[in-house]
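One protein chain is absent from this view; the other protein chains keep their places.
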Amino acid sequence: MPITTALSTEIKRVSILDEHGQFDESLGKDLIPDADLVGLYEDMALCRKLDEVAFKLQRSGRMGTYPQNMGQEANSLGAAYVLNQDDWLVTCYRENCGLFHRGLPPEKILLHWMGDERGNHIDPNLCVTPIAVPIGTQMLHATGLAWASKYRGEKRVACTFFGDGATSEGDFHEAMNFAANLDIPVIFFCQNNHWAISVPGRIQCSAPTVAQRAIAYGMDTVQCDGNDIFAVVHCMKEATAHAREHGRPYFIEGVTYRLGDHTTADDARRYRDEEEVELWRQRDPIIRIREYMKARGIWDDSKEAALAEKVEAETSAIVQRAEGIEAPDTSDFFTSMFAEMPADLELQMRTRRTSSIGENPSQIASPETATG
Amino acid sequence: MPITTALSTEIKRVSILDEHGQFDESLGKDLIPDADLVGLYEDMALCRKLDEVAFKLQRSGRMGTYPQNMGQEANSLGAAYVLNQDDWLVTCYRENCGLFHRGLPPEKILLHWMGDERGNHIDPNLCVTPIAVPIGTQMLHATGLAWASKYRGEKRVACTFFGDGATSEGDFHEAMNFAANLDIPVIFFCQNNHWAISVPGRIQCSAPTVAQRAIAYGMDTVQCDGNDIFAVVHCMKEATAHAREHGRPYFIEGVTYRLGDHTTADDARRYRDEEEVELWRQRDPIIRIREYMKARGIWDDSKEAALAEKVEAETSAIVQRAEGIEAPDTSDFFTSMFAEMPADLELQMRTRRTSSIGENPSQIASPETATG
Amino acid sequence: MANLTLVQAINLALVQEMEKDDRVILLGEDVGLNGGVFRVTEGLQKRFGSDRVVDTPLAESGIIGTAIGLAMGGLRPVPEIQFEGFLGPAYDQICSHAARMRTRTRGGLTVPLTIRVPVGGGIHAPELHSDSPEAIYIHTPGLKVVMPSSPYDAKGLLIACLRDPDPCIFFEPKRIYRAFREEVPEDEYVLPIGKARTVCEGEEMTIVSWGASVVQCMQAIEKSGRSIELVDLRTLYPFDMDAVEASVKKTGRCVIVHEAPKTGGFGGEIAARIMERCFLHLEAPVQRVAGFDTIMPYYKLELEYLPDADRIAKAIDETAAY
Partner (left out) sequence: MANLTLVQAINLALVQEMEKDDRVILLGEDVGLNGGVFRVTEGLQKRFGSDRVVDTPLAESGIIGTAIGLAMGGLRPVPEIQFEGFLGPAYDQICSHAARMRTRTRGGLTVPLTIRVPVGGGIHAPELHSDSPEAIYIHTPGLKVVMPSSPYDAKGLLIACLRDPDPCIFFEPKRIYRAFREEVPEDEYVLPIGKARTVCEGEEMTIVSWGASVVQCMQAIEKSGRSIELVDLRTLYPFDMDAVEASVKKTGRCVIVHEAPKTGGFGGEIAARIMERCFLHLEAPVQRVAGFDTIMPYYKLELEYLPDADRIAKAIDETAAY
């Protein structure tokens, strides 16, 4: 038999509540209790509102560059909903919704984008890493974090988020490969939002799915409608069960779309068609869940109005907390370089505006000791 | 339909002349004319002999670390046999056999391992890059080289070789991904020899095949018995035709085995079983082709004896050429840093053993001009 | 002559070289339709086609590694790395291959490429968008390292890099991308790699600097009211020690200014060289005003980190008083 089959494999796609409001009872029933569903909806609404507020803050010069999460909320939210509180959540920068659900004070995110490292100082009990600016690098940390838990015999997993663009980086490959070959329970969650700034998805991955990247490692993988919170929750449940039970990694491609610009520094009209955006506006995860709840009779316009008010109040409180923080000490950036500050650094800090030669004042003080 | 199939795929394995001497006529007939087959066998014999000689040179202190190619000859040889003379051959360090077939003077390889850069100065008409020491890095160069040809509208392809270990590096991923998404005609040839120094293949890739790494990119891929020159030639023909015609990349996993130590600095008995090695000795590509030729009546013991003599003579001539080269000038390493040597570097070169302060002799000459 | 920003001057240089030489191709993240995140390559894809201005996957090692292959294959690739903080993933391809290929092959294979990289702080950008890693590449033999401080210099130096037979890193100080305009000749011209520019002459002291800091130095000099000579290195490897030596031998005093952390920064090398060459002429130790040995802070504090006219003026005064 000169030609045999060395491997045969396939990838599933999961969708439960589709863009037309079709709901699959077989998978969706009892997946998310009504009370939880309302809570998740409220989470999304807050996150969406904060995006809006942040955009305005940037435009009015009160904040630096900010990446909106708009349209992608269901992915990180569904994940955070399924994960345990002590599972690591290792995100990029479009996972605000999941982070807030986990308990991260939203002003932390604003502070980060306001150019303040204190936005990254996070309560360790939240098991959350800070926003990752260098694309594709954080998945290795997730792998190491999950490995540390495994080493201690704990049953914690790590879930890491990244974009379609990030899957082009070498570090993505190395993280997947380490996890697969060393049996580390990491869930790799790719938010395929079809764009990496102005570069379309096919330049990052011309294969029919991003999910198939996992086949390279023999890793379990699924493609999921990332604008469908039910599908995300379903896939995350499979993934966490698998990871926790077998100590093995899992890959989820959440198919979604970046409804806003890449960041406030970007203007997406330069490179993408309004029609495409319009198409995806119809698939907005928030609209989808709201219509579903209305159809089920657990949501109505008066609840919506009340929520809008609540969210309005909450976001302004968040902004107040972010803007109300005292200015950082001007030597703040020296103090956390090391557990113990080296003497030379301490001298730099102390003399930073008062002296240059002065770094060795004795030298100036006593020119009479000259021998040279 | 909540769960659908997003992708379904499979990978073929090709074997034509198997380890038991079974030959598949349907694929193998007319694949390699007899005269060519004899030539290929002679190429392998020379390469194997040179391995032996190099080992002794190292042991007797006449050469530095050397990586034997023993057992893997069929892969690069089959590739070089199929490629055109102006297709780029971008290898690692276990592709001597293919390089010699291409026309690289074998003493170049010895010179490299004798610590002499002149071993890397290669006639540009050979379309060969030098031995790549940093693992996994050269596949990107192959991609760039093929891209340059594509840019100029030529029909050249590049074929790059690397080990199973190399597929763990991020650069491997990036090279595959660039080639797949930018449509660049590169043939990625992985010599899966089951070991990366002491680390077994499953640590690099626990998936059932290395070939499936290509599925991540939607790239055509095949697993091939790398100790079967017929299978290699068959797969290379498919790959080159595909690459040349469609301008698309192709992946080949050549399943083979490193019969020797990793290099002369290694002792494989520390970490692998003699039984495993013995098993693979039976699958030696040289033995396989010799037995086949004998069975076909195109080879016999007297030809073998004549070849042994010829190869003996050739290898000693090669060693003589490598050892006979004049010693490099002691400033050799300065002269090729840039097309034009910067003045400061020229000064370093000129004064390198005669002066330290002297780099600015005027300063010493005239202390009387002191003002400080 | 046109009155151009630094961004426009670079764009013009690229246009002119691409028109002259079809071996010149651009590649990188968002360099195509979007014209780069700083709009440096604006309009080029439209003008030269998507074969010559190529959006790549998001992978810096891939960008440089394939560019090395393109260069070995006879082209003149101009990869862009989006911010200096993302040179990291490309470090290995730059240092292990681009810088080594010519000498590794004793001239057999060469890598004529120009890596364009926005560099430095002062624009309120996020983390890893404000660093100054030039010393890393200066310490890597086999590379040429260039950093202009004005539109005029940018055009002439970039054209020099694009025509250079060896790998160049062309650092573009983003703080002055659009900070001011300057008359830039329409015609092509080349500024030689390895030659400094004396920005202003003076007798009392020499200041050596490069990139965006040159602007801060000019402010400090004005503030100080002293007669100070400002030497803009323009190219950091090879660097013009002769110009520095001549100036310091004349003035006897020197301050070096750069944004990168002080320890291991290129200022140390210049200071050591000045000592080697001008020892008997020095009337005060060479001082450095630099970034501190900390991570560049997020933007709320970035101006506390970056050398500014005040800090430079302080060093001038101290050095003068020594």
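A, B and C are the chain letters, set down in written order, and residue numbers restart from 1 in every chain.
Here is the rule we use: a contact is a pair of C-beta atoms (placed from the backbone, for glycine too) under 8 Å apart; a residue touches a chain by one contact, two chains touch by 3 or more.
Just so we're clear, the structure is a prediction, and the values are computed from it rather than from any experiment.
Within the complete assembly, B:G170 is the residue of B:P2, B:G170, B:G218 or B:P249 that touches the hidden chain.
Touching the missing chain, out of C:G85, C:G120 or C:G252, is residue C:G85. The hidden chain makes contact, of the residues A:L31, A:M63 or A:L145, with A:L145. Touching the chain that is not shown, out of B:L7, B:L31, B:C47 or B:I135: B:I135 (per the contact rule at the top). In the complete assembly, the contact with the undisplayed chain comes from A:G170, out of A:G170, A:G201 or A:G218. Residues of chain B that touch the chain left out of view are 64-65, 112-117, 133-136, 165-166, 168-171, 196-199, 203-204, 265-266, 270-271, 327-328, 330-334, 337, 344-345, 348-349, 352-358, 363-364, 367. Where chain A meets the chain that is not shown, the touching residues are 88, 117-118, 120-122, 124, 129-130, 134, 137, 140-149, 151-152, 158, 170-171, 174-175, 177-178, 181-182, 332-333, 335-339, 342-345, 357, 359-360, 363, 367, 369-372.
Although one chain is not displayed, its contacts with chain C can still be listed: residues 61, 85, 88-89, 91-92, 95-96, 99-100, 103-104, 127-128, 135-136, 138-139, 141-142, 237, 260-261, 263-269, 271-273, 275-276, 279, 282, 284-288, 292-295.
Basically, only the chains that are shown with their structure count from here on.
Put simply, the chain farthest from chain B by mean CA position is A. For the pair chain B and chain C, the distance between mean C-alpha positions equals 38 Å. Computed centre separation for the pair chain A/chain B is 41 angstrom, with centres defined by C-alpha atoms. Shared interface positions of chain A, i.e. residues touching 2 or more other chains, are given as 168-171, 203-204. Counting partner chains per residue, chain C has residues 56-57, 59, 61-62, 89 touching two or more of them.
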